[in-house]
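Take this structure, written in structure tokens, and hold onto it; I'll ask about it next.
Here the complex is missing one protein chain, while the rest keep their positions.
Moving on to subunit A:
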Amino acid sequence: MSLGGAMEGQSVEELLAKAERDEAEKLQRITVHKELELEFDLGNLLASDRNPPTGLRRAGATPEAELQALARDNTQLLINQLWQLPTERVEEALVARLPEPTTRLPREKPVPRPRPLTRWQQFARLKGIRPKKKTNLVWDEVSGQWRRRWGYQRARDDTKEWLIEVPGGADPLEDQFAKRIQAKKERVAKNELNRLRNLARAHKMQVPSSAGMHPTGHQSKEELGRAMQVAKVSTASVGRFQERLPKEKNPRGSGKKRKFQPLFGDFAAEKKSQLELLRVMNSKKPQLDVTRATNKQMREEDQEEAAKRRKMSQKSKRKGGRQGPGGKRKGAPPSQGGKRNRALGGRMNSGPPPLGSKRKGGQHQGGKRRR
């Protein structure tokens, strides 16, 4: 098939020619001719083109095509530069190491205001006190080496002394070490306070209390929760009648802190109370729980009264209200007298008392029940 062969040969040539033309085009695309070289700041991936934009001016109303061509050319030049950088391999990726940026970027935020002087700075300015230049290291006799003036392993560390002489007028039984530690703590606390005060003055803000709201409103959920809790309790009745939102939960950690007996309390007293407890447990007859007895009594009386009132109201309905007020008068005095006679106000609990509360010697809620 010579014809086919010739055609194939021709097509092969055509293919080769086409391949050559493509190569030439690619090269053309890669190399961009510019009158003036671009300025590169590879640290910022920046390429600045100083050529006069004659092409854009010629384009007129719709410069999109020209702009795109310009952008493509400049980007091509930038990437050519990037390919020339030294490369390294980072976790199976070839990476070019960028040099340091040379362009200085403008400020992002405005210039800070000059801060107000601290109290010490004001005083120093007034008196004309200048900071004295001090050496960094001080010779420490005790350890026989040069040590810092302050900070970790400083030269004359007060707190590390193992022997303190009791000063002339002091109580010999006083703990001088503890005194020193206490004094240091106080100094540190005072310093911290002054620092915070200076800071507050600088920001012209009040030092925010733990229950405060931030003026700009950017607060975390915990801070807002705490502020809300404190606001709830800051009412005349200390938060007792504050309503809660439908799905609001109880605040955490709002109970009283428990107090325990000391570790080395009176051993004899401890023994005695335990023996008493045992005696009560072991005694055969059930102990009279005063609060429960009073509660029961009060409940019975309530029920009697309620029954009487019902009877009276029924009778009054039939007889036209003659017995009503008399019945009420009869009902009232015994209960009041009974309430006053009872010394301990019991709790109106039908169930067992909660853990940790005293059963004997009741609480106030029973007394406040009927108001």
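Operating definition for what follows: contacts are C-beta pairs under 8 Å (C-beta built on N, C-alpha and C of every residue); 3 or more make two chains touch, one makes a residue touch a chain; residues count from 1.
The definition used in the following text is that contacts and distances are computed from a predicted model.
Missing chain's UniProt protein name, "60S ribosome subunit biogenesis protein NIP7 homolog isoform X3", "Sodium/hydrogen exchanger", "Immediate early response gene 5 protein-like" or "Globin domain-containing protein"?
Answer from the record: the omitted chain is "60S ribosome subunit biogenesis protein NIP7 homolog isoform X3".
Taking the full complex into account, find the residue in A:L275, A:A293 or A:A306 that is in contact with the omitted chain.
Missing-chain contact among the listed residues: A:L275.
Would you mind spotting which of A:P53, A:P101, A:P116 or A:G265 touches the chain that isn't drawn?
Per the contact definition at the top, the residue touching the missing chain is A:G265.
Name, in rising order, the residues on subunit A that touch the hidden chain in the full complex.
Where subunit A meets the chain not shown: residues 260-265, 267, 270-271, 273-275, 277-278, 281-282, 355-356, 358.
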